[in-house]
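Left out: one protein chain. Kept in place: all the others.
Should a chain be cited, it is by its letter among A, B and C, assigned in written order, with residues numbered from 1 in that chain.
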Amino acid sequence: MLKVNDINVFYGAIHAIKGVSFQVNKGEIVTLIGANGAGKSTVLKTISGLLRTKTGGINFLEENITSTAPHKIVERGLAHVPEGRRIFLQMTVQENLEMGAYTCPSGGVEAELEKVYAQFPRLMERRRQVAGTLSGGEQQMLAIGRSLMSHPKLLMLDEPSMGLAPILVEQIFSIIQEMNKAGTTILLVEQNAQMALSIADRAYVLETGAISISGTGKELSESDEIRKAYLGG
Amino acid sequence: MTFLSFLISGLSLGSVYAIIALGYTMVYGIAKMLNFAHGDVIMVGAYVCFFATTRWDLPPTVGVLLAMVVCTVLGVLIERLAYKPLRSASSLAVIITAIGVSYFLQNAAQLLWTSNPKVFTSVVGNSLIKLFDGRLTISVIAIITITACIVIMAALTWFTGKTKMGKAMRACSEDKGAAQLMGIDVNFTISVTFAIGSALAAIAGVLLCSAYPTLMPTTGAMPGIKAFTAAVFGGIGSIPGAMIGGLLLGIIEIFGKGYISTQLSDAIVFAVLIITLLVKPAGLLGKQTTEKV
Amino acid sequence: MKIMGKASRSKVITYGFVIAAFVIVQLLKSSGNISSSLQGQLVPICAYVVMAISLNLTVGVLGELSLGHAGFMSVGAFTGVVACISLESIIPFTILRMTVSIIIGAFSAGVAGTLIGIPVLRLEGDYLAIVTLAFGEIIKNITNCLYVGVDKAGLHVNFLTDATSLNLSEGGRVIIDGPMGISGITKLSTFTMGFALIMVTLFIVLNLIDSRSGRAIMALRDNRIAAESVGIHVTKYKLMAFATSAALAGAAGTLYAMNYSTIIASKFGFNTSILILVFVVLGGLGNIRGSIIAATVLTILPEMLRQFNNYRMVIYAIVLILIMLATNDDNLKGFLSNLRNRLLPSNLRKGKKGAENG
Partner (left out) sequence: MKKIFCVFISFVLIIGLMSGCGGSDSASSGDGNATGKNEEPVAVAFKLGGTGPLTGGAAIYGNAAKNGAQIAVEEINAQGGIQFELKYEDDEHDAEKAVNAYNKLKDWGIQISLGSVTSTPGVATSAETFSDRIFALTPSASATAVIEGKDNVYQMCFADPNQGSASAQYIVDKKLGTKIAVIYKNDDVYSKGIYNTFASKAKELNLEIVSTTTFTEDSQTDFSVQLANAKSNGADLIFLPMYYTPASLILQQAKSIGYAPKYFGVDGMDGILTLENFDTSLAEGVMLLTPFNADSTDERTVSFVKKYKELFNETPNQFAADGYDCVYAYKEALETAGCTPDMSAAEICEKMVEIFPDITFDGLTGEGVTWAATGEVSKSPKGMVIENGAYVGMD
């Protein structure tokens, strides 16, 4: 479904991503794990077009999207929940969700809204509230809900557990699994490697801008090396 | 009675500032840049309308529409050529570029249309309404200016609050990256904002010159700066703020002249601005954004 | 140790650069190889260089946008000239009188800067910018209503009236005549004085940047909250930079005013503030040497373009826009840096890096 082929990304003179290649197949949950600053978010930003790769290419649904504009990529069914949620704090909850459906014809928006509200009843309660007044967990839900509005084929989540209480983290992860069961392919970036590996079909470990290890979620969570480095054991 | 007539003059002058300030504030909101060339787009709009109605004898409505079309194209063109390449540059670089554009427009206007002032024919005539046995006279243009200001503000509030494009603008002004991830074409949205701002500038130019009919290449410069002040006064980025800021600025200017001193009127306007900002650092209706560490 | 070495080397380069420019111009002058046009611009160039350096202190080093810098120049110009005229009989020796006047101009502009700075430096970003613009306009407006005369009894100051109500005694002289400003100034500014003022300015600014206070100021610019959290007194350091910048602008104002037989308050308006800001931005924020070069080039440039007559300002505007695009556009920037990488050996580039702040 998604094929990342030998991408190299620079921030000015800093070589942030060094020849990263991986792929995500339809229906999978794939996770990218790694330490702070390993380049996980950069990879996602490059896929969604916010950053550009110098060499290599990105294919999505058999089409080359390496130099497609970000808003066009969204139209093709690739949604990205960015790090830090990035919801529109001065807009209401409902407006935020409507923004998520920006690329869809306005006819279907109502139905999508219903669906999201059904999945996140909290958002329904607060739909007229300004998003800035929501709690952290609610904001994360809103961010995920917003990305679902465009009915994506592939959903990329960047650190959805960041800054949340453990109970909320579990809730978020179960929502992710539900979405996957409903047919959405997931690419998950996490620092919470344990949680991520527990739900992932396959995983890649990113170290200083390059992929060091890859395997199934199970393999990696059992590997000693990973345990020492990322799972605190 | 003097008070009333000062109030009306103030509202009328303030309405012009407000319409210009609306353009400023919209562009600032989305592009986070002080578009110093905005005042000069006003001047271009007034010239276009002047030539349409005076030289080519077109009806005033056509003149206004033509001015809006030309300014819209000009605004979008300026944005594409001069500002878009600097989207990721420092805000100072953008300000200097905007100043360059402003110089360019003023001097190009002078080459094209000479610096000889032209007298603008009011698009709505110069009729007067007399009240209280003629002790209070209100010009029709003042009423139209005030009305136009209110209508434009209402329309903009509706547009940004209810339409898809308007919401996209608000999304872009808050977070361009996230807006892109929603599938919003940020560049297109910014262009649309410039188009709207410039069309408003054309209207402002026509109204400004209808009320104060001297037209020169420098006509837009000072109203531009005053409107910029008004936008900041009301809280830059806020649409109702721009309107309130503009109106208050006009009223303060006239009252300052009328009741304190004509010699010090400029100082009074700016002093009020400073005091307001010291009390409310983000302007009257501006939202105080807390800085993230 | 190494960093210090680099910084001081960079300082030496800057001083040397200015001295070399001065010597070259003096040589050209003495050999008669300089046009009247260029010669006439030497003092204003010096004044603008000082203005640019001082504004760079506010914009580049402190990181606050000021759109009213010409206001301080105005304060310095008017007080300096008033001082110079009033002191005519007391200090007959002109160089000393000029020096005293420049100090008085700098001092009063510094005081104005402090008074303005205390309330407004709490504001940030574009709000601070508009307040400085407002102060610039207020200074202009007030100077237009100011009447100052001198007679045997001393200085007479009047506001909002006219020159006749100063009630000067016989032999008194009206110095500031409201909107008519000051006329009949005896030209005392010379290129050498301008050069000396630049050197003093460089000495003050470079040492400030390189001092503990300077590092505190730059820390404020880069991250106010972080700087605050390590105990840097925000208002104190902001004010220090702002007032120094204002005082230097005042000195430049006196130098500038004493080069013309007349000055009026309207000269020091928004447009002049912008002109100086352009010098600073084109020269590079925080780059003192850049400010010097940009002020010089952009003062001479419009004169060089005179042959284009009325197209001059259009060309100037286009050049300005193109330079901004060329230096900030990512594509072009990448291209230029590639070119530079290929042309310059790497050790040379490293050497230049340390010079950034000089």
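Brief remarks follow.
As a convention for this text, a residue touches a chain if its C-beta (ideal position, glycine included) is under 8 Å from a C-beta of that chain, and two chains touch if they have at least 3 such contacts.
Everything numeric in this text was worked out from a predicted model, so none of it was measured.
Across the entire complex, contacts from the unshown chain go to B, C.
For the options C:123, C:197 or C:263, the residue in contact with the chain missing from this view is C:263. Within the full complex, the residue among B:81, B:119, B:154 or B:275 touching the omitted chain is B:119.
Within the set B:213, B:240 or B:281, the residue that contacts the chain not displayed is B:213. Residues of chain C that touch the chain left out of view are 28, 32-41, 44, 137, 140-141, 144-145, 162-164, 178-181, 183-184, 187, 260-267, 282-285, 287, 289-290, 293-294, 296-297, 300-301, 303-304, 306, 309-310, 312-313, 323, 326-328, 333, 336-337, 340, 352, 356. Where chain B meets the missing chain, the touching residues are 2, 5-6, 9, 13, 50, 54, 107, 110, 114-121, 126, 128, 130, 134, 137, 139, 208, 212-214, 216, 218, 222-223, 253-254, 257-258, 262-263, 265-266.
FYI, only the chains that are shown with their structure count from here on.
Here the chain at the heart of the shown protein, by mean C-alpha position, is B.
Among the residues of chain B, none is found touching two or more other chains. Interface residues of chain A facing chain B in the complex, by the touch rule stated above, are 48-50, 69-71, 74-75, 79-80, 82, 86-91, 95, 98-100, 102-103, 106, 146-147, 150. Within the complex, the chain B residues that touch chain A are 164, 167-168, 170-171, 174-175, 177-186, 287. Every residue of chain C that touches chain B in the complex is listed here, in rising order: 59, 65, 119-120, 122-124, 126-127, 129-131, 133-135, 137-138, 140-142, 144-145, 160, 223-226, 270, 274, 277-278, 281-282, 285, 310-311, 313-314, 316-318, 320-321, 324-325, 327-330.
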